[in-house]
Structure formats: structure tokens, C-alpha cells
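Missing here is one protein chain; the remaining ones are kept as they sit in the complex.
Here is chain A:
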Amino acid sequence: MASFKPTKIPVYPKLGEKVTQETLYWKNYKAPVQIKEFGSVTNIDVSPVAPHNFAVTAFTRIHIYGPFSQEPVKTFTRFKDTAYCGRFRSDGQLLVAGCEDSVVQLFDVSGKVALRKFKGHTKAVHVTDFTSDRYQIVTGSDDYTCRVWDIPNATELTTYQEHTDYIRCGVTSKLNRDLFITGSYDHSIKLFDARVDKSVMTMDHGQPVESVLLYPSEGLLVSAGGRYVKVWDLLKGGQPLVSLRNHHKTVTCLCLSSSGQRMLSASLDRHVKVYNTTNYKVVHNFDYATSILSLALAPDDETIAVGMTNGILSIKHRKNPEESTELSGQHRRRPAYRVFVKGKNYIPQQDDYLVSKPVKQHLAQYDKHLKKFSASKALDTAMQSWIRQKKPEIPIALIKDLDRRGTLKNALAGRNEQEVTRLLNFLIGHLVDPRFTPVLVIAAEMMLDIYGSVIGQSSIVDRQLLRLHDLLEREIDYQQDLVEVLGMLDTVFACHLPRKEVPCLGVNRSNGLAKGETSASQPQFQAT
């Protein structure tokens, strides 16, 4: 006597992204704080010293936000036109910013009025940065020049006129006081040494360069422009290493996670992608409401700040580990461990007589009904609203099993208006799911057979049937379109694949052999 075999609920592969450690890590942020700025947020810079304030450059202002405040800690408003590229010095004391009116201003973080003004550029200055010795400033401008300035006496030290288009991004070396890199709309990235009067290295990105990024070791350089993110090996003289094309619009901003293991890129296509820097695979993806212009990551990945074209600054803070433990602490207290293991950890001695207890088979409610051959009740149990909504595979497995048992018709028949509506709703919800279609089509046909005679008696059921009809028509059209696309693709593939000649045995030649005779005939062709 075999025991009852419960209905097998198939496990469908989970569609969509797989849950990895990466996703868990990057999803562990609180809901974003959204702050409306006056214009599009073009630059966000994180202060290198605690408490790691943000300098957010938007329209004619630079706001400085504390790590947890939603109101600006400080505001710099002394700009005559749109401000660009507000950046902190490495000690967090000074801030430099360019402006549309070509003047570069240096601020004390605690003050309000500019300490120095650097005049000399003729067009808007989009790039400003401090050198690593903290006494000089590098700027890049729309007048195709980049200049090095001395802070104490506000004089220009060098001018480089090598780019042939707007300079829109740049970065200074953190290890060497004389090196800095600029990227320009002339597709080139140039590495300058302040000790010589021309660039020492030029790389061609192929697209207008929007952002450049140096690795902490400064052996690798990352540049973004157009849809591409490219990695260059500086130690090998600017050799291209990888070219990534994961965005479908211009990539506007790059940044590294604090550990240096992940790289983030933001784009006008509203996505921020996280790359693994060892194999340059995308490991995570963030979606935002509008095109992203700027991106910054606080140390230890505590905060992700993203600035968008519509002037929204979105700040996401990492969840505290204490908070998550607090949440779990709120669960109801379970009985102690001792209660569960009571008497179960006894190890039988050699001369103990073991009395085995028959293991009671646990069956789900619908299986209990199936065991008693009550098909309708089983279907009712499986169609309970929570099962139906949370685990549609259970009712579907049951319908399949009932069909196999030949009792599906009995189970579907004899229902009142409410139950018919419920069944039809379920059909409408899952009929076009390719995993469930083969089963549900049978059920739908039976439903129509059984209840075809009562159409017109209930407006609700009629409406449901019309919906089902529409759904099927739409699905058929959709499938037709898909087949058309498939046909087109086939032609495309057939054109592009190289045609390989398959050597074929001469059919007629080998046919003339006598029965049972060994053919020592010459090889008819050579195997390739």
C-alpha cells in the first residue's frame, strides 16, 4: 500500500534579475531624499574630511549639504551666471568653482565672499580642481585652454592650448602635484605635466569626453563620452584596456566606490550602473526619474547623491545595521531552543529497544480533498484568494492534475455567479502567461462549453467573458507580430552567417553496390 502522492507543484525559474550579494548590498539604502534645486545639478563633490559634506553645484549657486540634513548648511551665491564644478580642496577648507562668465572663484568653506578671483579665461569655465600640493588650481574652459593658477597671489602660471574644442572634464593627480588630465569635446583626453609646457600623453576616446576618473593607484584612467566608458592603462602609455557599452545614452558622470572595487557610471538614459572593476561586468543597476548629470558617493558608500537635469537632487543613505537588528527584535518571541530539542538529542544506547513512530504524512488542504476524490472542493481550496494571488502555480498545478484525472469538467461545473467570476478572473490574469497557457487553455475551453448556455444571464460574467475575448485577440495579434519579427530576423541571420558547404556523399554512386559485398571503392571525398 503506497502512500498518497501529493500534487506536484512545479517550480518555475524566477524571471528577472538574480539576487546576488551585489544586489543585496546596493539595495540596502533607505528611500531617497529628494531636494529641488533651481536648475539642473551639474556637479556634486564630497568633502574629503569628515563630516563629508556635499557641494552641489546647480544653476548660479553652490549648496553645501551636511551628510544627514535636508537643508543646505551653507550657500555660495556670489556668481553672476551659472556656476560650474564646485570642488573641495583635499583638506576640506577651500572650495573652487568656475562660472559661465569665465571667472574662477575660490571660497573659504566657512566664509561667504570669494577669497580670490582668477580672471584670464575668455569663456565659461567648466573644470576646476586643486592640485595635490594644495597651492595651485587647474582650470579648463570653453575657450579650449586649460590653465594652472597659483593660489596665494592669484596669478596664472601656465596655459595649455592644445585642445581643439570645449574642455568639459578634468581631474588632478592625487599623488603627483604636477599631473592633471583633461577631457575635451574634441574626443581627446590629454595628460599634462605642469613642469613641461605641453601635454605628455594623448588618448582618443572617439566621442566627446564628458567625464574622466583616475583610479586611486593612478595606473588606470576611466573616461566617459557618448555611450562608451573606456578604461586606459596609463602605465602602458595610454593603451586602451576595455570599452564598455552598457548605456544607451551619453554617459555623463563616473565615480568609484570607496573600496575601489566597484565603479559607477551615470547616464542621460536615467540609469546608474555599477561595474565590477575586475571583470567590468555590470553587477547592479539603479533607475532614476530623469536624465542624470552628476553622481557622487560618500566614503564607505554611506550615501549616493545623484543630480538630475530637472534640478532634483536625490540622496540615498545606507541603512544602519542597528536599524535592521531593531526590526528583527520586534518579531514575536519564539519558544526557547531547549523546547525544540527536548528529548530529541537523546542518543540511543546499544541495548535500547527503539519504538519507531509512524511518520504522519502532511498534506495540503487541496491534497486532502483530492485524496477523497472531491474535485470541486479541492479546486475551491486552491482558489482561495491568497493562494490564487501569491502562488498561482498551485491552482494551475491542480487544474492540470484534475485534467489528468478526467474530473476537471466536474470541478468547473455547477458554480454560481460569484464563483464563475472568480474562475474567469483567474483565467484572465494568467491565460497569456506562457508558462501556464497550455493548462489554462483547456480550462478556458471547458468553462466556455459549460457556461456557454447561460451567457446573457449575468452582466458581470458577460463583462468578464468580453474581457477574456479582448485579451485573446490582443494576444493573437501580438503573437503574429512576434512571428513576423522572427521571420525578419531569420532572413537577416541567413544573410550574415557565412554559408558552409556540407560535403555530401554522392547518393547515386554508392547505391550500386552489390549485396553483402565489400566495397573497396576509392574514397569519394575527403572529410573536412
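The criterion applied here is as follows: a residue touches a chain if its C-beta (ideal position, glycine included) is under 8 Å from a C-beta of that chain, and two chains touch if they have at least 3 such contacts; residues count from 1.
Rule of thumb we're sticking to: contacts and distances are computed from a predicted model.
Trainee: Just go with whichever of "BOS complex subunit TMEM147", "NADH dehydrogenase [ubiquinone] 1 alpha subcomplex subunit 1", "serine C-palmitoyltransferase" or "WD repeat domain 75" UniProt uses as the name of the absent chain.
Mentor: Of the names offered in "BOS complex subunit TMEM147", "NADH dehydrogenase [ubiquinone] 1 alpha subcomplex subunit 1", "serine C-palmitoyltransferase" or "WD repeat domain 75", the one UniProt assigns to the missing chain is "WD repeat domain 75".
Trainee: Out of A:152, A:321, A:348 or A:406, which touches the unshown chain?
Mentor: A:406
Trainee: Among A:370, A:387, A:444 or A:468, which residue is in contact with the omitted chain in the full complex?
Mentor: A:370
Trainee: Suppose we count only contacts with the excluded chain; which residues of chain A make the list?
Mentor: 1-8, 10, 18-21, 370, 401, 403-406, 438, 442, 500, 502-505, 507, 510-511, 513, 515-519, 521-528
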